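Only one protein chain is missing from this complex, and each of the others stays in its spot.
The first chain written gets the first letter, and so on, giving A, B and C; residue counts start at 1 in each chain.
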Amino acid sequence: MTRAENKLNENDLDISVNLGGLILKNPVTVASGTFGYGMEYEDFVDISEIGGVIVKGTTLEPRSGNPIPRIVETPAGMLNAIGLENPGIDVFLRDFLPYLKEKGVTVIANIAGNTIEEYARIAAKIENSEGIAAIELNISCPNVKKGGLQFGTNPDTVKEVVEAVKRETSLPVIPKLSPNVTDIVEIAKAAKAGGADALSMINTLMGMAIDIKNKKPVLANIFGGLSGPAIKPVALRMIYQVYKEVTLPILGGGGILDYKDALEFIMAGATAVSIGTGNFVNPCLALEIVEGIKKYMVQENIKSISELVGAAVIK
Amino acid sequence: MTRAENKLNENDLDISVNLGGLILKNPVTVASGTFGYGMEYEDFVDISEIGGVIVKGTTLEPRSGNPIPRIVETPAGMLNAIGLENPGIDVFLRDFLPYLKEKGVTVIANIAGNTIEEYARIAAKIENSEGIAAIELNISCPNVKKGGLQFGTNPDTVKEVVEAVKRETSLPVIPKLSPNVTDIVEIAKAAKAGGADALSMINTLMGMAIDIKNKKPVLANIFGGLSGPAIKPVALRMIYQVYKEVTLPILGGGGILDYKDALEFIMAGATAVSIGTGNFVNPCLALEIVEGIKKYMVQENIKSISELVGAAVIK
Amino acid sequence: MSCMENGLVISHKKLGRDLYEIEFIAPRIAPCCQPGQFVHVKTGGTMDPLLRRPLSLYDVDEKLNSITLLYKVVGKGTELLTKIKVKENINVMGPLGKGFSLGDYKSVLLVGGGVGIAPLIYLARVLRERGCKVTVLYGAARSEELVAFDRLRSIGVELMLATMDGSAGYKGLVTELLYDKINPHDIEFIYTCGPEPMMVAVKDYADKYGIKGEVSLEENMACGVGACLGCARKLKPEDDHYVKVCKDGPVFSMADIK
Partner (left out) sequence: MSCMENGLVISHKKLGRDLYEIEFIAPRIAPCCQPGQFVHVKTGGTMDPLLRRPLSLYDVDEKLNSITLLYKVVGKGTELLTKIKVKENINVMGPLGKGFSLGDYKSVLLVGGGVGIAPLIYLARVLRERGCKVTVLYGAARSEELVAFDRLRSIGVELMLATMDGSAGYKGLVTELLYDKINPHDIEFIYTCGPEPMMVAVKDYADKYGIKGEVSLEENMACGVGACLGCARKLKPEDDHYVKVCKDGPVFSMADIK
């Protein structure tokens, strides 16, 4: 067989993935809080072609978010302390979701609550509406006082919150793990025990910056979440660890800026990836990464993306 | 009084610091594992002028270190998995220390053991020799299988290991905390309870990189420690948290590349700072930072560096 | 429609200390531009700096389809920008944000301070083309920094200068000219961009005489398109919600701010 015959055509490739019941047409999603409600980027990219759009974190009641400054650039990264500014789940379902549904976007909701009860109530509201493909549970947002981080750092609460949400919904439930923990595998196992269908990792690392001119923290909230390429090595390590120990599909992200980064995540064990801060650098990034992965697969004669998942993990 | 009269002279400045009994002529040290035994940099800089030289991590027995590759560059950082290659404490004391003593260097030993017993034995050996000003306890090295990380992530062991070392030495004992924990304050408190004289923070974040060409981890050790500017926001956050809750002087570091970074650490609560990866970028960095701090103090009319320690911390 | 485009740089000059003017061809962005909008610029090819930098449209050449920016070097992003050479590309997203309203005014006042003059140049030109009389108060620290002077003259505006050191025009704050030289009854609308204290003084003046107007605000940005909520700002301290400077602005009505 000559080389030419052997070569795959881009159309022969199977790049769709199954993330615990959530079927994505391609493995590249955009991360919550970095892509608004999709429409903000509609001029730049056909958002329906993105594997999945994870919309801004949504709470039961509207939230006005943290005081400013809320963001600051850091070496190869940024800190944010948005504080979950959002119009609340009802407004989201009423005013934003219809647009996304009409566009044919694969929508993943990202929800956060002050209490386990609140998580469950938001999930119930989502269950009763249409057009959302899965629920990502933000149990790891470092920027809100109540709820937020503490849910994600305690295995028992992680299990409970997942259970509570699972009871209310038939959609795939994907808890988003906080990297600010001693043992990520323990948390991942707790999420699994609670009935998680997949895991999203990682959320931001908690960090801060100091304004030396005014001798105070730069962010009004003092602490913020570190994202971007700076955290990529930590994200890869945690995904690798969890992939080895926990049999749940992983939605991996943290610092992805090109298709090579995405392949690193996939080879470390991620079934799909999410692009966050990278969207700010290049609003077309998600689709460029899909193209890059396809080219790579053709070159390497890999027919199905699933062949690459965990390929670098030494068992 | 005219402005000129008001202005401080560089010679009037008090930049010496007291780090739990360890007196440093200036607040800038070089971090363990990034400055060898000092002599490697003697051509580049007068090493006796550096606030303190923390030598390469030393164990009871010689260690040949990890297989290669041991390092890889990452966005605004690097991963290392050296694996504590070192000639052992006896050889260090016999062959390397005399040179440093003769040069008049303020030497801080950095020690690591497989067991608490080993830490104590190394400390005892140091106690019986001369020319070492303080002991930094590496309870956080992510690159060795035994000992290393687990010591630093469990508050009880942290307390125990500090106690054991304190029993053997009259030198200031400075445990170096791992950032790979859920609650850094809890660990800092445990170190204090064990009798620590100061805290060194942070060691590297555990991370990894994937070689997509060969579909395997880049580092032979799989995981490595992430250092450099990438981790600066995390380091600052942890120092800020600990400064607020624990009354021990802090030796702060993680990603410092210039005097402004150093001032961020000091204002976040560090009494002195350590330069690690920055030495590789600029071997003269430590002394350039001392100069930068002095200029800043003159400009801002700050007589004593102690006025700046924790200046950005909101109580 | 906004988009991301690699613009071919056709001119890049230093105009004065730390002040540069860069012009590039942007066939997709240029036709959609409005005065007061901005582009979000990738200043270098690496991850340091990581984020884009927002820069106002200084002028747009509708025939050439070129965009000109006026920028001041203040940090590493703008420093790197100076390295881009003619014939190389500059990657920009744009046009972004809500620009100035262009009412049917007969006579308006523009007050610009320092590099804040940038969006007012494009605005002045468009207003003049609509037959509006345009008076410009233009201030800076020193005369060398009044780098938009020639453009303003060629646009044909009534121009008054102020410098802190008196090296050109009035010696003092540009806002002091408001009370000295401007007859409020001649002015239907005021546009301003510059340091915040200057804009506050302009708003005070406008309020005093009941003149409407607009300001162009700045806030650190990540996305530039309203997605990240990083550039949030309360227009009045008592407001309970935040606006997004990138999307709801950067131009806001003076009536809405405090």
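Observations
What we mean here is this: a residue touches a chain if its C-beta (ideal position, glycine included) is under 8 Å from a C-beta of that chain, and two chains touch if they have at least 3 such contacts.
Not measured: the values here are computed from a predicted model.
Contacts of the undisplayed chain with visible chains (whole complex): A, B, C. Interface note: of B:22, B:60, B:76 or B:205, the residue touching the hidden chain in the full complex is B:76. Across B:36, B:131 or B:195, the single residue that touches the chain missing here is B:36. Annotation: of C:14, C:83 or C:171, C:83 touches the absent chain (contact as defined above). Mapped onto chain B, the footprint of the missing chain covers residues 33-36, 40-41, 43-44, 56, 64-65, 68-73, 75-78, 80, 82, 85, 228-229, 257, 277, 279-284.
In the full complex, chain C touches the hidden chain at residues 44, 46-49, 76, 80, 83.
Seen from chain A, the chain kept out of the figure touches residues 75-76.
Methods note: only the chains that are shown with their structure count from here on.
Ranked by separation of Cα centres from chain B, the top chain is C. With centres taken as mean C-alpha coordinates, the chain found closest to the middle of all protein C-alpha atoms is A.
Centres computed as Cα averages put chain B at a distance of 47 Å from chain C.
In this assembly, the C-alpha centroid of chain A lies 34 Å from the C-alpha centroid of chain B. For chain A, residues that reach two or more other chains under the stated contact definition are 75-77, 228-229. Chain C has residues 47-48 in contact with two or more other chains.
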